[in-house]
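Below is one structure. I have some questions about it.
As you look at this complex, bear in mind that one protein chain is not there, while each of the others sits in place.
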Amino acid sequence: MNWRRIGESAMESLIRLCGVSAVLFVFGILIFVFREGQDFMFNRLDFGEFFTQIAWRPTAEPPTYGALALISGTVGVTLVAMALAIPFGLGTAVFLSEFCSWRWKEALKITIELLAAIPSVVWGFIGITLMNELVIYITHVPVGVNVLNAGIILALMSVPIIVSIGEDALKAVPDGYREAAEALGATRWEVVYKVLFPAAKNGLLAAVLLGVGRAVGETMAVLMATGHSIRLIFDGQAPFFHPLYPGRTLTATIAAELGETSKGSDHYQVLFVIGLLLFVITFVINFSADLIVRGIRKE
Amino acid sequence: MHMERGVEVTDLSIWYGQKLVLKNVSLFANRGEILGVIGPSNSGKSSLLKCINRTLEFIPRARVEGSVRVEGLDVSAYSAHSLRRKVGMVFPLPVGLPLSIYENVAFAPRMAGIHRKVVLDELVERCLRQSALWDEVKDRLGMLGSKLSGGQQQRLTIARALSHEPEVLCLDEFSIAVDPVTTMRIEDVLTDLKKSITIILVTNLVQQARRLADRVAFINDGKLVEFDLTDTIYGEHPREKLTFDYVRGHFG
Partner (left out) sequence: MFKETPWVRRKFAVERLVASLFALMAAAMIVPLLLVVAHLFWQAWPSLSWEFISAFPRNNLKEGGIYPAIYGTFLMVAISLAITAPIGILAAVYLNEYARDSWFTRIVNLAVVNLAGVPSIVHALFGVGAFVWITGRPCILAASMTLGIMTLPVIIASTKQSLAAVPMAFREACWNVGASRWQTIRTIVLPNSISGILTGVILQVSRAAGETAPILFTGAVFFRRELPQSPLDQSMSLSMHLFSIATQGGQVPLSIQYGTAVVLLGLVMAFNLGSIVLRIYFRTRKKW
């Protein structure tokens, strides 16, 4: 009896420990990434150069660490991706929740769920094979792995999350609203446009934010589809935000270069600084999405 | 004649947040008797029961003043688990746990560390007999308890409440989900049970309390209006006019 009491309280302590583990891990990520990069960040990194220069030549002599091209690469790829993913994702969400029969809805949702599971390295592979040829065929550029290619791939990758969160947001609008509007003679489209969009706008915004978060953080697909990984020439001078040129993003740069650095070198450390920057960006995005979703639940 | 106090409530007040739901209630229930608690719904009767087995603690923002004693000891002197084993509780909506009928009844003894099959078998049969369910389910004890009908689930809940051999049995409007015939059968069971334990019966069926209870407490709007022997409450001259009106169905 007594042993059981002891076992039970041990179990409860374990549960509490696991409960806070997520917090510990997030702090762990912050601390360990910071630890590896802090020496360089505080002592030798010129933040002015980092954020305003486009010359990323960590192996040149002397090295320069201008991350602006990488940042704008991330922004560019994300913009292309969102330009496609937001209208199509939200459109699909509206279709699923408002215009679709129950049977189709189940089938489509399962399909979307399966598509969300395609690994990013497979997406990257699609980018350098199939999408490469498509982009060459359509735009007549000599090499088809570029910002546009990566943007399209990223759009396809972020659509599932936008659809599922967006559909949740639409589902959360009480049926009474729809019925009241339809009783007044509104058509389905008018209901969507005049009732659902205003009522669900926070949830839809959260869906878009999470899609942006996914796009900013994506690594392998972007590494492969931007042309980064096959070592196309990138001189830091070319129009670094042109959609038909190869680009480099923050995530891909880490993935491509970390393996070639020696532990503790400036180059190694600056990659951890970039990691820290990514951590902060995605934290802000997820935090705002969380606040918005929570705001909805409160109402 | 000296009667043993099963439950004794002294100056009990309960707040939910700022709202006072029970105000300075004092009453008692003797072993070997049934205490009926009557009154309109939302008058604080169920909250009173939740104080007796301390499940009120699960409600956030609830606050209690005054004392509740079970078998002579203040409820805070027991550990929550041993108190709840001493006090059987049956709530208005029956809950068949998603376990077999047998396991539903054997649940509490198992949790208390009884594992011998002979003991459990005997106990399950006795409790199911006491709650007038045995004959209906004896051939299908392996069936899911949550798939029984409402009335059967209610009797299963009673069997479960009896399975840990409580000293005090509290029933909160048990007949809501039960048909009249079953209600009568359960009432017989209660009269039988009261010989050995203390029973508190919360009900808004005025006549049910009259049939079963030895003493009756009438609670209205969080206040104890009157607490006396059943014959006095239902007689021609209760102390309060309000009681007289209520038991004759003039309001509520």
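A and B are the chain letters, set down in written order, and residue numbers restart from 1 in every chain.
Throughout what follows, contacts are C-beta pairs under 8 Å (C-beta built on N, C-alpha and C of every residue); 3 or more make two chains touch, one makes a residue touch a chain.
Since the model is a prediction, treat every value here as computed from it, not as a measurement.
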Residue of B:Leu22, B:Leu123 or B:Ala161 touching the missing chain in the full complex: B:Ala161
Touching residues (missing chain, whole complex) on subunit A: 8, 11-12, 14-16, 18-23, 25-26, 28-29, 32-33, 35-36, 87-89, 91-92, 94-96, 98-100, 108, 110-115, 117-122, 124-126, 128-130, 156, 159, 163, 187-190, 192, 210, 213, 216-220, 224, 229-230, 251, 254-255, 258-259, 271-272, 275, 278-279, 282-283, 285-287, 289-290
Footprint left on subunit B by the chain that the document does not show: 53, 55, 58, 60, 81-85, 88-89, 91, 93, 95-99, 107-108, 111-112, 144, 146-147, 157, 160-161, 163-164
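Definition applied: only the chains that are shown with their structure count from here on.
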Distance from subunit B to subunit A - Cα centre to Cα centre, in angstrom: 56
